[in-house]
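Rather than the whole complex, this shows some of its chains in their spots.
The letters A and B name the chains in turn, as written, and every chain counts its residues from 1.
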Amino acid sequence: MGRIEGAALSVRALTVLLPVLLVAGVVAVPPLRGDDAESAMPAPPPRGQICAPDRRVTLYAERVGDGVGYGLTSETARVPGPTLTMVEGQCLAVTLVNHTRRRVSIHTHGVGYTPRSDGTPLNKGCTAPGESRTYVFEAHKTSRRADGTVEPGSAGYWHYHDHCMGTDHGSRGIEAGLFGALIVRRKGDPLPDRPPFVVAMVNDTINLRYAPDTPVFRANEGERIEFVVIGHGELFHTFHLHGHRWADTRTGTLRRSDGNVAVVDNRTVGPADSFGFQVVAGEQVGPGAWMYHCHVQSHADAGMSGLLLVRTPDGRLTPSARDALDAWRRHGHRGHP
Amino acid sequence: MGRIEGAALSVRALTVLLPVLLVAGVVAVPPLRGDDAESAMPAPPPRGQICAPDRRVTLYAERVGDGVGYGLTSETARVPGPTLTMVEGQCLAVTLVNHTRRRVSIHTHGVGYTPRSDGTPLNKGCTAPGESRTYVFEAHKTSRRADGTVEPGSAGYWHYHDHCMGTDHGSRGIEAGLFGALIVRRKGDPLPDRPPFVVAMVNDTINLRYAPDTPVFRANEGERIEFVVIGHGELFHTFHLHGHRWADTRTGTLRRSDGNVAVVDNRTVGPADSFGFQVVAGEQVGPGAWMYHCHVQSHADAGMSGLLLVRTPDGRLTPSARDALDAWRRHGHRGHP
């Protein structure tokens, strides 16, 4: 495990992580804008925006199969979109390039933005077909107000999505695939050894797919892995992971002082709810093929199910996991095979 | 921001708050029954009731349009009913006057009551048409039991509703409008600068209304505002507020020591679930028209949506907010306008 102070990130983790991050299109965490950094004179925010960006990303809205997805390049658009990662204190500018034939936007949860970056028709925040537009988001630090109360920071497992396509709430964009995870970390938060595993429970699908075409997440026993679970669309779901459990906290991890906090392995996920957690792959239970699935029985039976494939510490599949993976790929997932 | 010790309530807040409270029919917080107050010999509770009332309120159940509502007077009944506010330690008597043609009651969440004030047919707690009946509720303080464990206090964002009309669970009364917010505060809790904003998510409506007839809540940038969100009826919803976020705690506010507590801006609300939170209007994000809505997409599209209109600190609308408000009032809210 590493912490977000770069030095603590193990060499092993970096070696494993970096190539995967690049391939998976995850936006790496940039250096922290430290309190003690020399920051002579911060630029003023652009007109009507919340902060002066210290990071810039371009997202392309593109057709992907029958649907639409966001991508860091025009060629790599996918569903869900790339996971955006911020650290509290950062100011991120996202330029959205709309290659679809309908208006789209990016609306974020958890971070701060002015009406100009709200991403809604209400606030004239849509991007027209063929156009591009820049949205600016700030991840706030926890701070104490003048009256002594506390303003919560932005750290959390959030998401971003379209708010314009089809309806004023972007319902057609969301059901077509315009959503992705947004993680805001706090200084000191533990970092996973692999890119986050994103499970978007959208209508009766996972990431708009049915088993066995849902993600098979892979990790080696002992690695710290991270799930981000997002709801979207019309239905309510429960997310369940076999063989692992997590704390019902901001990070999904526990501190010694949290002894009265609930630990769960199943959680209700309504539309636009999101949460995340880190677990150690195979901790206490060993390598194997561990299902994750919606626990609404008809949803699970219809294919809202996927695999966490935990290999041995040196990266091999156990015979049992190999058998399970083969069975997984074969089975129909619509009732009893 | 004020605290519930009266002296700390700022003059500005009082000036703004009091007239609004009177118009809105919110029951003001009475002086605390302090531990050190001289309370010679408390009266014994009325027969079969939990405590001897130190406050009395009369609620009228009346026809309101096609539905039914509670009111502090016969003429001011509305949906939702008036927000009742208590402080831990208080004993409240509510006399219900039934001006409808069917049996009704008041059943509360969060506070204590004997079977006589349960408000259910089961416990013979209904008020017949044309009759009146007094229900007595106690807001308990947190206390330590003889065995060393802790009895939770009543502080929280609760609600009250009918439990008699149409069925033994008051289903016809609830769908007709017989519900309202009940806030129990703890000594030391922060107080909002304005009367609470109540969002009751009932079937596919907000407060039995569809946008654009749903509430437009108004505040000035920098004011401490308070939402109470209540579910009722048949459906599950998620409550989302744009541009603001809150902590998943009793008060929705955060203490420095709560660093591992989840901060959210979207939350599942099932029937009779309730929660509340305080935010500073426009904090970090500035004035504007900020939507709140159910994030079940078809619910939002059908009109489960409203506005938090944050004005400038001196109470003016920004041009952007004015445009948004105009757009809001025009649009149809049933699909793409």
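Methods note: a contact is a pair of C-beta atoms (placed from the backbone, for glycine too) under 8 Å apart; a residue touches a chain by one contact, two chains touch by 3 or more.
Everything quoted here is computed from the prediction, not taken from an experiment.
Whole-complex tally (this structure file, single sequence, 2 chains shown): 3 copies.
The rule is simple: only the chains that are shown with their structure count from here on.
Taking the mean of the C-alpha atoms as each chain's centre, chain A and chain B sit 33 Å apart. The residues of chain A lying in touch with chain B in their complex are 48, 50, 107, 109-110, 112-116, 118, 120-124, 138, 140, 142, 144-145, 147, 149-156, 166-171, 174-175, 186, 231-234, 236, 248-251, 253, 255, 258, 261, 268-275. Against chain A, the residues of chain B that register as touching in their complex are 1, 190, 236-238, 240, 242-243, 245-247, 253-256, 259-268, 280, 283-286, 288-291, 293, 295-298, 300-301, 305, 320-321, 323-324, 327-328, 331, 333, 335-337.
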